[in-house]
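A protein chain is absent from this complex, but the other protein chains hold their places.
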Amino acid sequence: MTTVEPIRLLLFLVGAASFVGLNAAYLVWVERKSAGRFQRRAGPTEVGYAGLLQPIADAIKLMSKQLIVPPGADRFLFRMAPVMMMPPAIMAFAILPFSEHLVAIDFNVGLIALFAFSSFNVIAVMLAGWSSRNKYGIISAARVVSQNVAYEIPMMLVIITMLLVSGTLSLTGIVEQQAGAFWNWNLFNLAANPLMPVTFIIFFICMLSETNRAPFDMAEAESELVAGAYTEYAGMGFGVFFMAEYANIIIGCALAVILFFGGWHSPIGVFPGVIWFLLKLYLLIFIVIWVRWTFPRTQFYGLLNLSWKILIPVTLFTFLLSSVMIKIF
Amino acid sequence: MMELQPVHATGPQETFVLNLGPQHPATHGVLRIKLTMDGEFIKDAVIVAGYVHREHEKMGENRTWAQFLPNTSRIDYLSAMMYTHAYVGAVERACGIQPPSRAEYIRVITSELNRISSHLVWWGAYLLDLGGMTPLLYAFDDREKILDLLEALTGARLTYCYYRFGGVLEDVDDNFIAGTRAFVKEFRPRLRMFRRLVSENIIFRKRVENIGIIDAEMCRKYGATGPMIRGAGVPYDVRRAEPYSVYPELDFEVATDPAADSMGRYKVRMEEMEQSLRIIEQALDRLPDGPVMAKVPRVIKVPAGEYCYATEAARGRFEVRIVSTGKLIPHRIRLRTPCFGNLSLFEEAARGMMLADGIAMMGSLDLVIPDIDR
Partner (left out) sequence: MNNIFKDVAGGFISLMIGMGITLKEFFRKPVTVHYPRESLKMTPRYRSHIIFTPDEDGASKCIACNMCVNACPSQCIYVEGEKKEGARKKSVTKYELNFTTCSLCGACVEVCPTDAIDFSKRYNLASPDKERFRRMDLCKDLEERNRKK
């Protein structure tokens, strides 16, 4: 370790935190704007040019609001829950390689660490629902846990399949293998697994579910549970959950880019760089938004059925298939 | 159909009370449902209605016959035309007034437009209940066109108050006829688009198929009418069962679906929009010339007796029963509103359901809260 190392890490931390903050704020803008377009409205237009200052106005509004702890709630856990939601999300950014050099820590079990961090949000949401002493919140807490347990399994199976293909847990390593043009990407690595696109779709579904995004937004299903676990949160308490939700989406999509879309490599084989990574990332995020504004919400047991009866068998099958393929070739 | 057992089927029976409403996103108004929940399962449901009770029936007893007209469009504000039609029809029947046939055709056209706009609100709001936000905006886009047409004709967008004893307030103009024809033409592809976007969507189908079974027997028991009973396979439609106005002259089918689940009711309403378009087209083709108002006395006096008149509103059978003692003001006005019957079966139907399914079922009842409370 050199003397530069701590400074570098600090810089990355600041960078990651501001990246998360900026993205969370502006993804809300993107989401609102594109929701508007999907619904043939204009979206935010008033604050700043094309509503670009809207996130800032929202943040100021949220911060100026009083934090109310409902009577009878577990004060400590109630306050802790949003705090627990955010840091793991930011920490996960330390592992994500944005480009060859733009990565804080490149350690060889990056994939596992990423999952360790991203599992935290379940606990946070559950605590939020549980501690707020609200019946909707409690139902939501129970839903979040069973949903995440159900979806962690196919997600992990997909990851194991990808591990078989790439043979390394290091995120940088995985990306490095996909250098060159787009036919080298894992998504099109049909020699290793002819069902690779299916694997990706399953990964995408699991990712939506893990981040509690529509159509799997069981936790805050507003027509059933009002706002679920977040019902009692006001002001920035809610704001932090909101930001963490977007941070988790970014992490999920970034992971998809790394695993399937060749990370920072350009699709035509020239000029690899962070720009490609971000481009792919935002494209995926747009798809996430697009899905949300197209579909109705799934029913809760439909969601579990989907996981246990369809996704897990299929992932097991693709897993076997790639083992066989790798053995043969 | 899922076989689901409550989590505590054998363990300790712990339940809790969940107040759905009076302010809840899924109740679309101030309706309160007290649910006894076992985890996510509804064990019992008690409806607490009456938050927007406005005494429409009592109001009828202390104003003249004509003064009650504006009330009729405010009971179920989404099918104002059909409600006014029932009241106007009852008084006309009592006084023996025969509205000119042009007026009757105009009534049918506006009523059917109103039915489509009401179903569109339901369609959007139902999808909203199920978590899909975008369809609502698409539905409102089309509904806006209907409202614009009706606004140009009647001057109001929701509480039209357009029918009068003996006819309608003002004649339709060429703009309205051309606009309605254009709308019918535009709306058919839109309906197809709605079908592809929603009706065939697997997530949607999983949420409504075989969910919320309300069979014909239960409908009879609670007096549920309209798309509810037609969605249970019974072709009961007031427009055919007790023909009124010029409906007998028009060719349309009563949409039914034997499924009796939420999807059945959904399909019936979608088909009804299609049929309404057919009715509008025919009525426009046959629209006769002539006056739109019959000769009626300036001050209406209804001969003593009891009269009733029923119309097929967007949510079912709406019936007005008037009792007159021959005075200037009614002795009694009784309104039989469809939503009341449609809602009251919720208690029985929701038992044993999961919360989300219960809401998916409630949405398919197409409730308008002021219509329940009156």
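To keep things simple, chains are lettered A and B as they appear, and every chain counts its residues starting from 1.
Keep in mind that, in the parts below, contacts are C-beta pairs under 8 Å (C-beta built on N, C-alpha and C of every residue); 3 or more make two chains touch, one makes a residue touch a chain.
As the structure is a computational prediction, the values presented were derived from the model and not from experiment.
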Item to complete: Kindly state which of the options B:Ser79, B:Thr154 or B:Asn342 is in contact with the chain not pictured.
Response: B:Thr154
Worksheet entry | Touching residue (missing chain; options A:Ser34, A:Ser146, A:Ser170 or A:Ser323) | A:Ser34
Fill in: Interface with the unshown chain - residue positions in chain A
34, 36-42, 45, 290-291, 293-295, 310
Item to complete: Could you list which residues of chain B touch the chain missing from the display?
Response: 63, 66-71, 74, 134, 138, 141, 144, 151-156, 159, 161, 169-170, 193, 196-198, 200-203
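Convention: only the chains that are shown with their structure count from here on.
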Fill in: Separation of chain A from chain B, taking each centre as the mean of its C-alpha atoms, in whole Å
43
Worksheet entry | Residues of chain B that touch chain A when the two form their complex | 2, 4, 16, 18, 24-26, 37, 39-40, 127-134, 136-138, 141, 197-198, 201, 203-204, 206-207, 211, 354-357, 359-360
Practice prompt. Would you tell me which residues of chain A are touching chain B in their complex?
Written response: 35, 38-41, 135-136, 139, 142-143, 214-215, 217, 221-224, 226, 293-302, 305
